[in-house]
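Excluded from the complex is one protein chain; the other protein chains are retained at their positions.
Right, subunit A next:
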Amino acid sequence: MQALTNRSKVVVKKEMSFLERIYLPAILGGVVITIKHLFKKSATVRYPEKKREISQIWRGQHTLKRDEKGAERCTACGLCAVACPAEAITMTAAERVKGEENLYREEKYASTYEINMLRCIFCGLCEEACPKEAIFLTDRIVTTDYARGEFIYGKDKLVEPVDARVDVTPRQTAAVLEFKTQKQFSHNK
C-alpha cells in the first residue's frame, strides 16, 4: 500500500533496557531541563504597573461621541445592534423635544444605550456600521468588576463627557479615511 504522506513512522514496542527501567537517568534528564528553566526570563507582564504595548488600532471599550458643539451624535438607528454578531447592544429611541437641541444633534436620540461588555467580542462591526460616526472603539481596557450586572455599560459610562473628550483619531487609519471620502456610500455624507 502506498503511504499518503511520508510522515508516518513505524512504531516499535521494544523492551526497555535496564538503564531505562530504573528511570533514574530519565529523571536526571528531567531535572536538568527544569533547572534550566529556573534561569530563564519569565514571560509575565506585571499588568497594572506595566502595560503591554498595544496596537494603534486596538479595539477596547466603546465610546459614544459628541459632535463639536457637544451634542450626542447617536440617533438610535439601531444599525450597530443589527451589526453586532454577539448581540451585545440594546437601545431605546426617543424623540427630541424643544429645548434639547444642544443635547442631541438630530430629532431622534437614544434614551438608553447599553452594551453588555461580557457579550461584546470587540470586533468593531458597530463602529463600521454607524452612519453617524457616533460609536467608536477606543484604546481603553474594560476593567474588571465583581458582579455580572456591572458589565452592562449604560450611557453614563459610554457617552463621552463634554469636558473630557475621548480621542479616537488613532483608529482613523489611512484606509478608513480613504473609505470615508467615497461619497457614494450614503452614510459617508
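Here is the rule we use: a contact is a pair of C-beta atoms (placed from the backbone, for glycine too) under 8 Å apart; a residue touches a chain by one contact, two chains touch by 3 or more; residues count from 1.
What we mean here is this: contacts and distances are computed from a predicted model.
Set against the options "NADH-quinone oxidoreductase subunit H", "SusC/RagA family TonB-linked outer membrane protein", "Peptide/nickel transport system ATP-binding protein" or "ABC transporter permease subunit", the UniProt name belonging to the omitted chain is "NADH-quinone oxidoreductase subunit H". Across the entire complex, the residue among A:Met16, A:Leu38 or A:Ala164 in touch with the chain not shown is A:Leu38.
Of the residues in subunit A, those that touch the hidden partner chain are 24, 27, 30-31, 33-35, 37-38, 40-44, 46.
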